[in-house]
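What follows is a single structure, and I will ask about it in a moment.
Shown here: the complex without one of its protein chains, the others still in place.
A and B are the chain letters, set down in written order, and residue numbers restart from 1 in every chain.
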Amino acid sequence: MNITLKKISEKFNVEFIGDGSYEINNVSSIANANENSIIFLSDKNFLKFLDETKSKTVVTTKELSKFCKNNIIVCDNPYLLFAKISQLINKQDKLIYKIHSSVVSYTNDLNKEILIEPNVVIGKNVTIGEKSFIGTNCYIGDNVKISSGAKLFQNVTIYSNVTIGSNVIIHSGTVIGSDGFGYAKENNSWIKIPQIGGVKIGNNVEIGSNTSIDRGALDNTIIGDGVKIDNQVQIAHNVQIGENTAIAGCVGIAGSAKIGKNCSIGGGAGIQGHIEICDNTQITGMSKVSSNIKKAGVYSSGTPLMLNKEWLKNAARFKKLNELFLKYKK
Amino acid sequence: MNITLKKISEKFNVEFIGDGSYEINNVSSIANANENSIIFLSDKNFLKFLDETKSKTVVTTKELSKFCKNNIIVCDNPYLLFAKISQLINKQDKLIYKIHSSVVSYTNDLNKEILIEPNVVIGKNVTIGEKSFIGTNCYIGDNVKISSGAKLFQNVTIYSNVTIGSNVIIHSGTVIGSDGFGYAKENNSWIKIPQIGGVKIGNNVEIGSNTSIDRGALDNTIIGDGVKIDNQVQIAHNVQIGENTAIAGCVGIAGSAKIGKNCSIGGGAGIQGHIEICDNTQITGMSKVSSNIKKAGVYSSGTPLMLNKEWLKNAARFKKLNELFLKYKK
Partner (left out) sequence: MNITLKKISEKFNVEFIGDGSYEINNVSSIANANENSIIFLSDKNFLKFLDETKSKTVVTTKELSKFCKNNIIVCDNPYLLFAKISQLINKQDKLIYKIHSSVVSYTNDLNKEILIEPNVVIGKNVTIGEKSFIGTNCYIGDNVKISSGAKLFQNVTIYSNVTIGSNVIIHSGTVIGSDGFGYAKENNSWIKIPQIGGVKIGNNVEIGSNTSIDRGALDNTIIGDGVKIDNQVQIAHNVQIGENTAIAGCVGIAGSAKIGKNCSIGGGAGIQGHIEICDNTQITGMSKVSSNIKKAGVYSSGTPLMLNKEWLKNAARFKKLNELFLKYKK
């Protein structure tokens, strides 16, 4: 798709400097651009690379625009505008609605306006909204409700009684609705507690690859509208995640934790069970959250990286920290 | 399924207070109960919610029973009894034995009393015990032995030469028997060590979704009877896990680690290779175990969460901890 600078300017209501008839047809990194690429620049430190790019068109801020040449699109948030231009240029192919002949469906009256790839198996009493895509080898359990515009990549597993909102994207290998880790102890052995809750996923949620979201023990596990979840994330039973919260890769969230809206959980962080985290909280990567957070802010735990031989000494002192403190007090 | 209080009382040999002919037909959380729900109460802090529940029947302790009204089932361990009542009420549908026509099996004489869903592929010389369920898109490799009552959810992969005990549950996306991470270094490159051991999984084991259990390098990886493993867990080659140990989500256990019986490993914890952990040990979440544990107890590592701006200062001091200590000594 080719589009002129002028058209972009009009569509997104932003100013431009340069040749309005200039056509771009791809978005690119600065390094790998060609003459018809559009690039973005929101960080002064990347200015030095501008000389070497083949791109003739940059999206940038007013402030940085004075260092740029050729065609410039000026806006407040170049990254955001770049995202929108990219969506426009990389518009997804229109789905050709078809249910592949190998699909096994125990629901007879599936929507006709969906694309289902080979080897998908669909349980009883399933609904899938129009304009949805279900990739090869997905499994959709009984009583699953999926709204319109869903995109389930290949090899996704949805257990029974899961509800999925509109425009949800789920990447390969992800499992929604597996049993929560719930047992009662009897002497030394474990008695399984039937996990009879479901999972309720809001609208505009995206879930990465190889992530697990467990069904609730009694009530539902709930993922709010607009939540973004990365790869390799573990979300235990009865977790609740507020709207537009973003959860990076390898995060683990234990049972019944309740995370607010607009939070950001850094990669590899762990959230203890039954914890509440208030709206607008930011947890840095690999932090461990083991008590409630009642005030928005940026939170961290852990220790910094150092040479192992120094770390060994400091770590040994950490083991005696309380002792040292008591001595010092005296 | 409807069941009277009296029947429950008789079946589990517990006392009740109230109307023995009262029927319940579901287990529920306090919040979402209806009139025929049974709920449980084992924590004083939840007493305040009792006024608002629609449930007329609670399982609780003798101590807490005096704060309850309507129908009360009195027992020592309400959570355990609740689990058992839930199992009774949510009894699983009896399997209708069938091997779907799309199943490809290189073993001819499969047990007739099993249910195999579509698109399952089964290797040579496989045995699957009666009353087993194999979900859609599972792959069962050559020479795998699965005892009776297995439940493999959809998209499970079992490599060749894996042995699985009776009444084992494995959730979707889990991989059993992948090659261990074993290489010898030659100059700068890695020479693969063929992973020719197997995996031996005991009876009554449950394994969550998207978990990996590697086959042994030479001998077997061994998961003891009654072990419960959550989602997103990594169990490396030649690990041995003792009976009834519970391993929460996102735990990583490196090669040849040996974990005792009745241990509990908190979410996100990491166990170094070749470590031994004795029976009845408890590791808290996100702890790192890098030496043997010879005495049962509760063990932890890490630092507590704090505001990032405070953390930065404390973390900087941690880097100098040994130095500080040496100064102080003088």
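Here are a few things to note about the model shown:
Keep in mind that, in the parts below, a contact is a pair of C-beta atoms (placed from the backbone, for glycine too) under 8 Å apart; a residue touches a chain by one contact, two chains touch by 3 or more.
What you see is a predicted model; the values in this text were computed from it and never measured.
Contact with the chain not shown here comes from a single listed residue; of B:55, B:132, B:284 or B:322, that residue is B:284.
Considering the whole complex, the residue from A:153, A:181 or A:299 that touches the absent chain is A:153. Checked against the full complex, the one of B:44, B:62, B:91 or B:192 touching the unshown chain is B:192. Interface with the hidden chain, as seen from subunit A, comprises residues 27-29, 31-32, 77, 79-80, 82-84, 86-87, 90, 100, 102, 117-119, 135-137, 153-155, 169, 171-173, 204, 206, 208-210, 226, 228, 230-232, 243-244, 246, 248-250, 261-262, 267-268, 285-286, 302-309, 311-312, 315-316, 318-322, 324-325, 328.
Where subunit B meets the omitted chain, the residues involved are 102, 104, 119, 121, 137, 139, 141, 155, 157, 159, 173-175, 178-179, 181, 183-186, 188-194, 196, 210-212, 214, 218-219, 232-234, 236, 250, 252, 254, 270, 272, 282-284, 287-291, 293, 297-304, 306, 310, 313-314, 316-318, 320-321, 324, 327-328.
The rule is simple: only the chains that are shown with their structure count from here on.
For this pair, subunit A with subunit B, the centres built from the Cα atoms lie 26 Å apart.
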